[in-house]
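As structure tokens, the structure follows; a few thoughts come after it.
Removed: one protein chain of the complex. Kept in place: all other protein chains.
Then we have chain A:
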Amino acid sequence: MIEIARDIVGGLFLAAGAAFFLIGAIGMHRMPELFSRIHAASLADTTGVGLILIGLMIHGGFSLVTVKLVFLLMFMLFMGPVATHALAAAALQAGLKPGSPTTRKQVAARATRKVAAHAAPPRKGRGKA
């Protein structure tokens, strides 16, 4: 009886986590630029991962493996935001403005503009790093 309940509840958590992964992936494709893509990805890397790990804990029953899953969840929750923050900060440092276009067509358009700008002398203030 307990076995079945565990299977059902754990399975529900796993399915919910998978759904968040799917929605996150759809969002990654639908969003127009890097910063809004990060938001879609965070659906997968916090909520998706969290629900799947909780589902595994319930499904597996209580043992030392559960404890390892708890450690894994804690690690994801502490380290995930650091990685996301690093990605966003690096994009900003690299000069990507929030709202600047990053669909394939727009990137191509920007690249041609860059090539055209290359003919002109380089602007001041570049390469301060």
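The rule is simple: a contact is a pair of C-beta atoms (placed from the backbone, for glycine too) under 8 Å apart; a residue touches a chain by one contact, two chains touch by 3 or more; residues count from 1.
The criterion applied here is as follows: contacts and distances are computed from a predicted model.
Note on the omitted subunit: UniProt lists it as "Multicomponent Na+:H+ antiporter subunit E", one of the names in "Multicomponent Na+:H+ antiporter subunit E", "SnoaL-like domain-containing protein", "3-oxoacid CoA-transferase subunit A" or "Peptide/nickel transport system substrate-binding protein". On the side of chain A, the interface with the absent chain consists of residues 20, 23-24, 26-27, 30-33, 35-36, 38-40, 42-43, 46-47, 50, 64, 67-68, 71, 77-78, 80-82, 84-85, 88-89, 92, 98-99, using the contact rule stated above.
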